[in-house]
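Written below as C-alpha cells is the structure these notes are about.
The full complex has more chains than appear here; those shown keep their coordinates.
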Amino acid sequence: MNFLLTLQEIVLSSGFANLSYKQAIMIVVACVLIYLAIVKGFEPLLLLPIAFGMLLTNLPLSNMMHPELFLKEPVDYNNVLNKGGLFDLFYIGVHKEIFPCLIFLGIGAMTDFGPMLANPSSLLLGAAAQLGVYVAFFIALLLNYVVPGIFTPQQAASIGIIGGADGPTAIFLATNLAPELLGPISVAAYSYMALIPLIQPPIMRLLTTQKEREVKMDQLRTVSQAEKIIFPIVVTIICAMLLPSITPLIGMLMLGNLFRESGVVGRLSDTAQNALINIVTILLGISVGATTNGDTFLNIQTISIVFLGLVAFGFSTAGGVLLGKLMYRVTGGKVNPLIGSAGVSAVPMAARVSQVEGQKANPSNFLLMHAMGPNVAGVIGTACAAGFLLTVFK
Amino acid sequence: MPVSDAFIVLLVGMLIVMVELALLAAIIIIMSKIVRAMTKQLDKAPAPEAPASPQPAAAAAAQPYAPQALRQEQSLELYNVDEKTAAIIMAVVSDESGIPLGELSFKSIKAID
C-alpha cells in the first residue's frame, strides 16, 4: 500500500470521476424541481421527496436504486433484498401498491364527502372530468404514427391517468401497467397539479359565458352523520363490484373515510391522517423519484409525457365544464358551470379555482362548497377510470 | 393497437365511468331518502368511542356504558351580521386555526359594532 496510490484510488472511485452528462443534467433537473417545490410551493409534500430521490439516484455510484430489478415478472425478491440499495427496499412498497393504498387511507380520513352527498349530481361532473384521461390515452396512441413504437397501450393508459389529477391513483396504475414510466408520470402529475391555478382559468373562461359564470347556487342541505357513515360502505361495494381491479385503492380510501365519519375510532383516523400518511409519503416520494435515472428519463417519451399531461389536464377541465354547461341548461340556470372544472380533483385546489373564477364574475358568488362536491367526486371518478383501464389492459 | 380500438376504449371508458358514478348518485339519493325517513331513531344511536386498550382506571370509571349521541346539533345565532359575512368569518377562523369547519362549533357571531 502506498500513500499516493491510495489517494488516487479514492479519487478514481469518487463520483466526480464517474459523472455522465445525463446524470449531470438530471441533477440540475432535480435542483430545479426542489426550487419549484420550496420557493414556488409546487405540491411540496410530494415533489420535494421525489426531487430529492431524483438527485440521489443520479449521483454517480450512489447505487441506491436499481429499477431494473423490478421489471421482470416474477420479481426475485431474494435478489432485491441482497443486491438492492436503500431505495429498492422502499420501492417494494410502491411496487406492491402498499404505499399508494395507505396514502389513500389517509386521504379518505381527511376527505369530507358531505358536499357531494348534499348534491349527488356532483358525481356526474366528477365523471365528466375524466375526459382528459381518455383523450390523452388516445393521443398518446396516435403519437405512434409520428414516432413509431413510442407508447404501448399500457403506457398510454398510464399517461392518460395523469388527467385524473390524483397522484396515488396515477402511481397505482403506472406501477401496474408501465412501471418503466413511473418516474416521469408522477413528476408530471404532481407538477401539473401545482399548476392548476394557471391551467384551468383560461379554459373555464373560454367555454363559459359571463352569464353562466355569474350564477349563484342554492345553499347545500345539511347531510346527516348516518348518510356520511353509510356512504363509504356503499361506494366500496358498488365500485369494487363493478371494477374489481380497483378494490385495493377504493377500499382503502373508503376505510379511511369510515374511520373519519364513524366517530368511534378517532385514534385510527388521526394516525391515518398524520403519522402513517406522512411516513408513507416520505418513502414513496423518495423511491418514486429514485426511479428517474438519466438513461430512462431523458428521452422523447418524457417530453411527450410532459405534453400529454397538459393535454390531459386541459381536456379533463373542459369535460367537467362542458357537462356543467349542460346541467346549466337542463336545470334552467341553477348550476354554475364553473364548478365542473373542480371535477379533476386535485383536492382542494381545483375547487378553489372555481371559487375564485366565480367571484371574479360575480363578487357575491360563493361557489366553494358547491365545487367541493365534484372535487371529491373526481377522486372516485379517477379511481373508476383507473379500474377500467386496468381491466382492459392488464 | 389500431386507432379504432383506441377510440372504442375512449368511448367505453367514459361510458363506464359515467354509468358507475351515475349509479352511485342514484344510490346516494335513495339512501338519503331512507336515512332521512328513519333519521330520528338513527341519529341518537352512534356510540361514544370505547377504547379497546387499558386506560387510567379512575377516568374509565366515569364513562357510561350506554351509547350516547355524538356531535349534537348546534344552532348558530347571528347578531347584526348577515349570513355571508358569517360564512366568511367562519371560513377564516377555520383556515387560520387549521380546524376543519365541521369540527368547529360557533355558538354565536356578533358584530362588535
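Note that the chains are named A and B in the order they appear, and that numbering of residues resets to 1 at the start of each chain.
Operating definition for what follows: a residue touches a chain if its C-beta (ideal position, glycine included) is under 8 Å from a C-beta of that chain, and two chains touch if they have at least 3 such contacts.
What you see is a predicted model; the values in this text were computed from it and never measured.
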| item | value |
| --- | --- |
| Stoichiometric formula of the complex, labels as displayed | A x3, B x3 |
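The working rule: only the chains that are shown with their structure count from here on.
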| item | value |
| --- | --- |
| Centre distance in Å when chain A and chain B are each reduced to the mean of their C-alpha atoms | 24 |
| Interface residues, chain A side, partner chain B - complex | 112, 114, 117, 120-124, 126-128, 130-131, 133-135, 137-138, 141-142, 153, 156, 223-227, 229-231, 234-235, 238-239, 242-243, 262-267, 364, 366, 377, 380-381, 384-385, 388-389, 392 |
| Complex contact set, residues of chain B against chain A | 1, 3, 6-7, 9-10, 12-14, 16-18, 20-29, 31-32, 35-36, 39, 42-43, 46-51, 70-71, 84, 87, 100, 102 |
